[in-house]
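I have a structure here, written as structure tokens, and I will follow up with some questions on it.
Of the protein chains in this complex, one is absent; all others appear in place.
Moving on, here comes subunit A:
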Amino acid sequence: MIVPMKKAILFALKSDRDSLLMALQQCGEMMIIPAQNAGEPFGKDQVEQEVQRVKGMLGVIKRYQGKQSLFAVRPEVDYAQFLTENPQTKQLEQEVENIASQLSSQQTQEAALRSQMEQYAPWLLLDIPVDQLRPTKYAVFHTGYGATSALQAIEAAAQENGAHVQVLGSGSEGQAILLTCHRDYEDAMMDAVKAQGFTPAALPNVDGLISDAYKSCEEKLSEISKSEETLIQRLSELAKRKQELEMLYDQYKVKSERMSVSFTETQETFYLEGWVRSDRMDKVQKAVAKVTDAYDLTFYDPQEGENPPTVTKNNRFISQFETITDMFSRPEPGGIDPNPVMGPWYWIIFGLMMGDAGYGLMMLVLIGAFIKLKKPRGEFGKLVNVLFLSSFTTILWGVLFGSYFGETWHPILFVPLDNPVQMLVFCLVIGVLHIFSGMILKMYDDIRQGHFWDAIFDQLSWMVLITGLGLLFLPATQKAGAVMAIAGAVVILFTAGRSNKNIFGKMTGGLLGLYNITSYMSDILSYSRILALSLATGVVGMVMNLLAGMVQGSIIGFILSLLIYIVGHVFNLAMGLLSAYVHDSRLQYIEFFNKFYDGGGTPFVPLSINTEHVDVVSSPAEK
């Protein structure tokens, strides 16, 4: 059911503002409505910057942490402890930040050195210091590159013109070449070698030998990498204290959420509006009263035009399935909550789609262990619970159809693989019941709103027609079926166009209404996917057993077959779960919801202690 919401309005003194906000955040029951035309909250930017900084540092530290235990449990922190910021953690953050900035500056240096060394590399063989390679009275020097393939031609051209050619190392631009020749032949020689593909290039700008400069670069590089190593070592030491940093992050995050609340205020007082669940008003009242006497807190019913958030309250079983509806769209505050009907259907259809006792047992054990060890929470936690609950229906249908890891053993109902048509009819009947339950909900909603005749003409008539068509298939009920089908069709023919004004519109409206039979048929046929999916799970499992059976015979074969059993069935289980989740959801969203449900509600997000890494528990004194 949908919990009615109340609008809370709080007046209090500005001096109590921070402690009131903290109390409200701790109680976590009020969704604050942002004040209109209020200024930017004071101090919010600074805290948000802190949040971003710690997040960045966590990212740095995560790169250097060792292997993480798969079964790490979230630490629990006392509320009082959560409020105090540990100065040592701040130091830790500072140190990580320093190291990170040092590391990044060293990385830039390293890159610069490496590109320099790349420039030097082709000229390492040059045994003349660069500054001494100047033209003399008779001789001139030219340096440059030539492609390796053109090297011989360049050499020949240079020698023809009386130059001395020295081929040095190779680099990205080609082979480095030093040409020495007599001043008088310089122009002719240069023209000749350029024609052969020689590109003049200046030497790197260094003092002394290039190989010396190269060596000093190398030394610097090794120094940097050494200091980098010590820095990284220090970081991986600090990474052991990651939890402290994570807590600091959560502290800042909670603080920043609190600081982002905006107010309407006067000189001495402030004014705050928010949504509260009508069954939790006293909690908010208590939280406020604990802080101060100087307040005025009133609860109002939502006014026309206001849009309160939606909270659904169901028993523990149904509430797990709320996540499926919420992923589609939350119910509107005044609408009906589909979960009490949708949940059981989702549960049953999921089991039918998997339909294998062995896989159900695997789900029960594996997902059960996952819940026990990792304690997933929030929407994801609910989804995991849905899968866990569905393992029971999977086992149930598996036993009824006698399917155990794809093998057939003592079926109670029938074997889908041997009687696919029987199974198809069974799935379609399930589909009709599913759709009918949605239509009954629509009737309930219509009658509740005073549209009694809409419920009869638009829903009941169709249900009679569809039931009649179904009964036509059984010889014993053929007559009754025909009567029902015709009665339903006649009602639809005469009433579907009733909203049209003129008689012509009413007639065409009736015919068009009857044409809707195609949409009902396609909805019902859509449930044939249950058969397809349950066959897919069963047959792929059977194939795995067949494959494993074929390799058995020796000890190695036996081990191999074990491997096939494990890998094959786990794969099949994973694919089956994915398909069942997706197609079960689809049946709810498309076939079931379109009969009565629109959604359109907004989520209830109260101001609360919303942490990512630690769990805050209230101190024993407060309990």
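Before moving on, here are some points about what is shown:
Rule of thumb we're sticking to: a residue touches a chain if its C-beta (ideal position, glycine included) is under 8 Å from a C-beta of that chain, and two chains touch if they have at least 3 such contacts; residues count from 1.
The rule is short, and it goes like this: contacts and distances are computed from a predicted model.
UniProt lists the omitted chain of the complex under the protein name "V-type ATP synthase subunit K" (options: "ABC transporter permease", "Mycofactocin binding protein MftB", "V-type ATP synthase subunit K" or "NADH-quinone oxidoreductase subunit A").
Looking at A:420, A:505, A:557 or A:600, the residue that reaches the missing chain in the full complex is A:420. Within the set A:180, A:211, A:579 or A:610, the residue that contacts the chain not displayed is A:579. Only one of the listed residues, A:11, A:79, A:328 or A:370, touches the absent chain: A:328. Of the candidate positions A:543, A:567 or A:605, contact with the unshown chain belongs to A:543. In the full complex, the hidden chain is touched by subunit A at residues 327-328, 420-421, 424, 525-526, 528-529, 531-533, 535-536, 539-540, 543, 546, 549-550, 575, 578-579, 582-583, 585-586, 589-590.
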